[in-house]
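Every protein chain except one is present and positioned as in the full complex.
Take a look at chain A:
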Amino acid sequence: MAGRILGHGRAAPICGDGPPGLALHQFQRTPGRAKPPAPPRDRGAALRPWLPGRPALTTAAPLLHRFANPGRFLRATARLMPWLWGLSLAVLLPAAGWALLASPADWQQGETVRIMYVHVPMAWLAMSGYAGLAIASLLALVWKHPLADLAARELSPVGAVATALCLATGSLWGRPMWGTWWAWDARMTSVLVLFFLWVGHAAITRAFEDEERGARVGAILALVGVVNLPIVKFSVDWWNTLHQPASVARIEGPSMHISMLGPLLACAIGFSLLFGTLVLARVRAAVMERRVQALELARAREADRAPAPEAVPA
């Protein structure tokens, strides 16, 4: 019950001050127990046999809650990780070669146009990653998905780096082409706000002694920040800016020659794979970190309970 109160009714607290037996049970599940015989109807409960009294969360998102089990998540992703790293590099390296060596220069920007192959994927990742952060925050706030908090927490530093790279490459590109490192136009200012949202989320989720509370404040911040996404996207259409309007996502078709669009999309896929792999690796590390904490906590309690040999009078 204590775990339930502290966990705010979550289905399976990743780390909580619940009874040590419950936490240990949860983190030490053997693979043999992963598939208990269960009727298909009561699937949610069957996936969480350590919480016999809990109602199944089958109404909202049964598929997502399959991976609410940290052990199942770690096992499922362990086999995936080498493939994801390999695939990221297998796409990114040829894409980089295509973009930097085998694609043409722009007729007026010259070779400087190659900054685009980093700048644009980073901008797309900054925004789509933020959309992912908002979805994770919604899952955490409404459905109390136990991995959603962790995913949001581990996503924001990576998103902040992508946004920083987008701003830095944009600045390096702006200086030779526009004649300035920075301008306070609507696009650049809204992307700077996006960067502050990423950094703010990363900081605020780690600012509380109680991780649970930090995650909740962070989730609310992330959802409030969603209002900035359409502003970033449409800033170049709603107001006149120094930044150019969209070149690729246009109703009339891309205003970019196919010989540049190809490597750009390849780079975007490569960077997206790398982004996702990095985030997944971070979430896995965070789950394992909490397992270690839970085990250490349990061991410390065990040691407290057992009478120390020195304390026994001879």
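Convention: a contact is a pair of C-beta atoms (placed from the backbone, for glycine too) under 8 Å apart; a residue touches a chain by one contact, two chains touch by 3 or more; residues count from 1.
FYI, contacts and distances are computed from a predicted model.
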Inset, instruction - Determine which name in "ABC transporter", "Spermidine/putrescine transport system ATP-binding protein", "Cytochrome c-type biogenesis protein CcmE" or "Glycolate oxidase" the UniProt entry assigns to the undisplayed chain of the complex. - result: "Cytochrome c-type biogenesis protein CcmE"
Legend entry - Which residue of A:Arg75, A:Arg213 or A:Arg250 touches the chain not shown here: A:Arg250
Legend entry - Sole contact to the chain not displayed, among A:Ala95, A:Leu133, A:Met260 or A:Ala294: A:Met260
Inset, instruction - State which residues belonging to chain A touch the missing partner chain. - result: 1, 4-5, 8-9, 53-57, 59-60, 104-109, 113, 116, 138, 141-143, 176-180, 183-186, 223-224, 226-227, 231, 238-242, 244-247, 250, 252-261
